[in-house]
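Okay, so here's the structure we're looking at.
What you see is the complex with one protein chain gone and the rest in place.
Let's turn to chain A:
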Amino acid sequence: MKVSIGDVVLPGDYFDEISTDNAKSRVVIGPGLRKEEDHVYITKAGVLKKKNPHTYWIDSYQKRVDIGGSTTAALSYLSFEGATKKNRPEVQVGDIIYAKLVIASKDMEPELVCIDSFGHKGRLGVLTDGFVFKCSINLIRKILSPQCPLLESLKNEWPFELAAGMNGRIWIKANSMKETIALGNAVLGAEFMSQEEIKKMSNNISATLAGHVY
């Protein structure tokens, strides 16, 4: 179906105004729109919006989130556990979100969700307090590998929470500030260490934390 600005649109509708009106000038098409030969098709349900001079997008219940990639990802308000149109999740600008990607293809905007396929949140969702730091993806893979002794040996030393994302970000939280710093130290320090060294290091750090250095 042919639509115009301000309409409620559905995936599969097309929008001719862009290709005819502004043949010469530069047009920006935002999320939910996709150019397919001569037509611009709609790929998302929502309201078609335009911002002068030539920016078009589909407004729907979602925000765009920085995930450390070349573009931002879309995070829908409905992709949280128990979220409805009336009951929105509390997500503020500046929050850290532990989510997973459902779409990651070359031409489309990536999309995040905070629920699994059964509608449960599991561990996903907004992460409060703690600290986030960036590191190499190599390190993420290393600490997530079942052979890595880091988390195994650290969990005996002091309680903490840790979430490692494949976008090179690690979120950590422990009972005190000093323990959080110690955890960050252990994780970053483990990057170029062998398994034996990691074990040694985690003992060392917990000794430092307890106040006596040997």
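As a convention for this text, a residue touches a chain if its C-beta (ideal position, glycine included) is under 8 Å from a C-beta of that chain, and two chains touch if they have at least 3 such contacts; residues count from 1.
The definition used in the following text is that contacts and distances are computed from a predicted model.
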Per UniProt, the name of the complex member that is left out, chosen from "UDP-N-acetylglucosamine transferase subunit ALG13", "Exosome complex component RRP45", "Monothiol glutaredoxin-5, mitochondrial" or "peptide chain release factor N(5)-glutamine methyltransferase": "Exosome complex component RRP45"
Using the document's definition of touch, tell me which of A:V3, A:V47 or A:V132 contacts the absent chain. A:V132
Which one, A:W57, A:F80 or A:W171, makes contact with the chain that was left out? A:W171
Touching the absent chain when the full complex is considered, from A:G6, A:G82 or A:P159: A:P159
What is the set of chain A residues that contact the non-displayed chain in the whole complex? 66, 92, 94-96, 122-123, 127-133, 144, 151-153, 155-165, 171, 175, 177-178, 180-182, 184-185, 188-189, 191-193, 196-197, 199-201, 203-214
